[in-house]
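What you see is the complex with one protein chain gone and the rest in place.
Moving on to chain A:
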């Protein structure tokens, strides 16, 4: 039987969960506060801050920028990452360990340093702070996550299925598009989702790369924080929470369905 030690661990774990969720819960709670200050006490429930948010041009612009940036990052990063993962999982590549380490190097370099290096180098080449610089930066630091996620999923796809297709007369290109790619879809989707979410959430590099006047959602929140926490920020926080939590859950559900269809 499990003794008091286990009870202590259970209690501790509950406290850890509370610690992780408490701040998030408070943001959601305050976003419905009718008070004109973004703080306690709660004076009543209201959805007005979400309406204000919708009517705030700066925030909606930032939202569009983040969305476009995240989507482009996901497409490019996933393409690069899936191709590289295929090479590493499917072929005997000389220097495999070195290549793997190189591919995850952007995680190991502090993001500030990566941001400075990319900014200064591209500026030297005549590409100042701009949307392409921002995109290039986001692709580089999301790439390792895509490679890791996709690689982990790819390993589980058996080569036998492809070999069967080939031996039944399908061409390699046909095999890739009709057998391998459908089987890989959950991995590709997971990678793209990871890249999108990380890009959508980034602020450390973005503050270095974004041109003047362009804001993403996190940098917009950051600049609004300079004054005080307005109720709008809490509402924006709630939207972001729904967005960043809902999307992966949705993605997981879609991936499961794709996997089921692929398997059955």
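As a working rule, contacts are C-beta pairs under 8 Å (C-beta built on N, C-alpha and C of every residue); 3 or more make two chains touch, one makes a residue touch a chain; residues count from 1.
Going forward, contacts and distances are computed from a predicted model.
Remark: of the listed names "Gfo/Idh/MocA family oxidoreductase", "Putative ABC transport system ATP-binding protein", "ABC transporter permease" or "OmpA family protein", the one matching the undisplayed chain in UniProt is "ABC transporter permease".
Check A:53, A:72 or A:139 against the missing chain and you find that the one touching it is A:139. The chain omitted from view is touched by exactly one of A:41, A:126 or A:169, namely A:41. Listed residues A:109, A:161, A:181 or A:253: the one in touch with the omitted chain is A:109.
Across the entire complex, the residue among A:71, A:166, A:214 or A:229 in touch with the chain not shown is A:229. Interface with the hidden chain, as seen from chain A, comprises residues 3, 5, 9-10, 12-13, 16-17, 19-24, 26-27, 30, 37-41, 79-81, 83-84, 86-88, 90-91, 93, 97, 99-114, 116-122, 124, 136-137, 139-140, 143-145, 147-149, 151-152, 197, 200-201, 203-204, 207-208, 217-218, 221-222, 225, 229, 233-234, 236-237, 240-241, 244-245, 248.
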